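Structure first, then comments.
Note that one protein chain of the assembly has been removed; the remaining protein chains are unaltered in position.
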Amino acid sequence: MSSTETLVKDLVSKYGKSRNSLMPVLQGIVQEERYLSEEAMIFIAKELDLSAADVYGTASFYTFLDTVPRGKNIIRVCKTISCHMTGKDLIIETLEDILKVKVGQTTHDKNFTLLTANCLGWCHKGPVMLINDEVYPELTPSRTTEIVEEYMKNATH
Amino acid sequence: MSKYLVNLKVNNIPVTVEEGTTILDAARKLNFHIPTLCYHEDLTVAGNCRVCLVEVAGSRSLAASCATPVSEGMEVLTNSKNVRSARKNVVELLLSEHNADCTKCFKNGHCELQTLSSEYQIGQHLFIDLVKTKDKIVDISSPSIAKDDSKCIRCQRCVRTCSELQAVGALAVINKGDHQRISTFLNKPLSEVVCTNCGQCINRCPTGALTERSYIEEVWDAINDPSKHVVVETAPAVRVALGEDLGFEAGERVTGKMVAALRHLGFDSILDTDFTADLTILEEGTELLTRLKKALVDKDEKVSLPMFTSCSPGWIKFIEHMFPEYLPNLSTCKSPQQMFGALAKTYYAQKKNINPKNMVCVSIMPCTAKKFEAGRPELRDSGYQDVDYVLTTRELAMMIKQAGIDFMKLEDMEYDSIMGESTGAAVIFGASGGVMEAALRTAYEIISGRDVPFTNLNIVPVRGMEGVKEAKVMLKDVKPEWGFLEGVEVSIAIAHGLANAKKVVESIKNGTANYHFVEIMGCPGGCIGGGGQPIPTSPEIRQKRADAIYAEDEGLPLRKSHENPEVQYLYKEFLGEPLGHRSHDLLHTHYKPRKRY
Partner (left out) sequence: METKVIKKVDTIFDVVECNYIQVLEKTLAKTADEIILDIIDSGLKGRGGAGFPTGLKWKFTKNEENAVKYVICNADEGEPGTFKDREILDRVPEKVFTGMAICGYAIGAKEGYIYLRGEYNFLKQDLQMKIDLFNSQLADRDFDFKVFLRSGSGAYICGEESALFDSMEGLRGEPRNKPPYPTVAGYNLKPTAINNVETLVYVTMICRMGPESFKALGTKDSRGSKVFSVSGDTPTPGIYELELGMPLNQFVDEFGDGDTKAVQVGGASGHCVPRKKYNDTIIGFEGIPTGGSMMIFNSTRSMYNVLHDYLEFFTEESCGQCTPCRVGCQQLLKGIEAVKKGDKKPSYLEDLKKLAATMKIASKCGLGQSVSNPFNSIVDNFREEIIY
């Protein structure tokens, strides 16, 4: 059994075989594997007796349930109005410079994926980004660099 | 349970309807037509296209009449200024994301969006063209279905069809917002997913986003090629539906006119799939009796019962994907279409002195899955591709129009022999329960020497539109050679539409049902409701076609397959006996499992 299949089986036994458990199962896979692979969606469909297209259609509705490979760390910079007003463009530029990728891309070492997101709910403390589940408000270019360098350091250890 | 009655007014006219009725249906009762796109009688209500909007007094927003139940004292306007202007806006919006290359479109003249657009006199395009996928290649990976996303208006009728009616789920809505569209698992081509090619989605697509792969030009080329002998076969369900596309009301039987039209089109031999439907009964009936004997007399535990019918190619692909463990339960009989093809290029060619190499076999089917079936590598036992081209009922109607034939005024003509004769038992193959009824008429008589114990041979319990039908037939006073069947109560089931098929197979799987013989048709209503039949289709239209099928049966002099003289001649001259050596080579096959996901 592949590790993905084991993971799916574990999640399904934890949350149950009903359709209501689809979201927690999908979220659990993304938590572990960063995205939903073809293999993962097929296993889920099998376990929950859904069509694979249905699983894919549901996952693709949700911004955080990626169906394309992502890096170990997913950076999502808020692009909505308040963060726009407080300088998200500069933050994105900074990130693109450090990571040498454009928004939507993943670094060659698969360590980072750079994305934008709609309102993250920190409008009084923009610009803001999420790295995985962690939130980083009141960003400046230098602060952003520090944060990302910290993640880079952790990756090499 | 008696329902409460609700009083309301539609366009100031009072009307009383049952509680739970939608505004749409209440308005229809008063003959007010409200346009719809995402609504379809066969499907659950979506309420997402917003074309059927109406104004309800006291409400700030307009209501989708298909999705809104009536309430006491409600006052509805179906054509107010607000309604008209909003509806027009909605149609304009749909057009702005629709690739309106109408003159090049297969659905030109049959497109619901085109009709609405013309009703609302939408000339100049108000909004900005948003079609993102105009330059994308249309998915023609399937030999049956073409999917053109640039024509799609996201009504989701296809998605609901695929999951609700067919339990297949090959199509799904993906993404959200401006990226939302209808697609397959990971956007794979249709040929690589669980699609059964049943074409029910095509039947319900309001635009040209889902259409059959058309082979009209190839057929014209064959007809116009003097070196080719073009044989055409027509499926049972075509004769009760073709008229709908050519000016007749639903339920009109046009068998003779269809034969005449085919002659005018220039086909060389006009033959009938009904002939091989009769043949199927003899082969399949014998196969069933053989399996029963193995089970009851030889106590052979490996014999697979219940036996499933194998006429419907949508069903075949469904079982290959979803229940491959039940493939041994499928009758080994090829479908009538394929038996026909195999015999046309051997028996018919021999008898008529035609080189099969120069023969082109065209079949007219109510079905899109038949296009896929004809191309199966398993089905080339004549030494050639047994059936070359499959046209839907709709495509035949199109050819008849192209040829300028005034169909309604045609004089009836007769099929050619020696594969054109058929019985009423073959005709009813077109309706759900028909194969079962035909099989029982023959098998009962073979076993007992008497007619089936139903008035006028009409086995009513297996007819009708109920999704799953069950019946039991007690065998008594059988002929001595069938003694092992004395007192056996044969248990049968019939399902149509793959969602019902799934139910039946699952009930067999979990042991809650126990049958000897099960008829399954991939499409709702059976072939009369096939994916290649005229559009629209609805419960009412399917019923009319079914009624026509049974009327055709009753009107024929011969109504039992084994009485078909041409079939008897075939056995005498060519095949020998049912399940004999030659039958085995030409008329039987096996299928292989496919991936479910």
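Chains: A and B, in written order; residue numbering restarts at 1 for each.
We adopt the following convention: contacts are C-beta pairs under 8 Å (C-beta built on N, C-alpha and C of every residue); 3 or more make two chains touch, one makes a residue touch a chain.
It should be emphasised that the depicted structure is a prediction, and the values quoted were computed from it without experimental measurement.
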Listed residues A:Y35, A:F61 or A:Y151, member touching the removed chain: A:F61
Options B:C49, B:M339 or B:I418, residue touching the unrepresented chain: B:C49
Residue touching the undisplayed chain, where the options are B:L5, B:A57 or B:L130: B:L130
Chain B residues touching the omitted chain (full complex): 45-51, 53, 60-62, 64, 67-69, 82, 85-86, 89-90, 93-94, 96-97, 126-128, 130, 153-154, 156, 173, 175-180
Residues from chain A at the interface with the omitted partner, ascending: 18-24, 26-27, 30, 48, 57-58, 61-65, 80-82, 84-85, 117-126, 130, 133-135
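Definition applied: only the chains that are shown with their structure count from here on.
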Inter-centroid spacing, chain B versus chain A (mean Cα positions, whole Å): 44
Touch list for chain A against partner chain B, complex: 38, 41-42, 45-46, 50-57, 60-61, 67
In the complex, chain B residues that touch chain A: 163, 168-176, 183-186, 193-194, 596-597
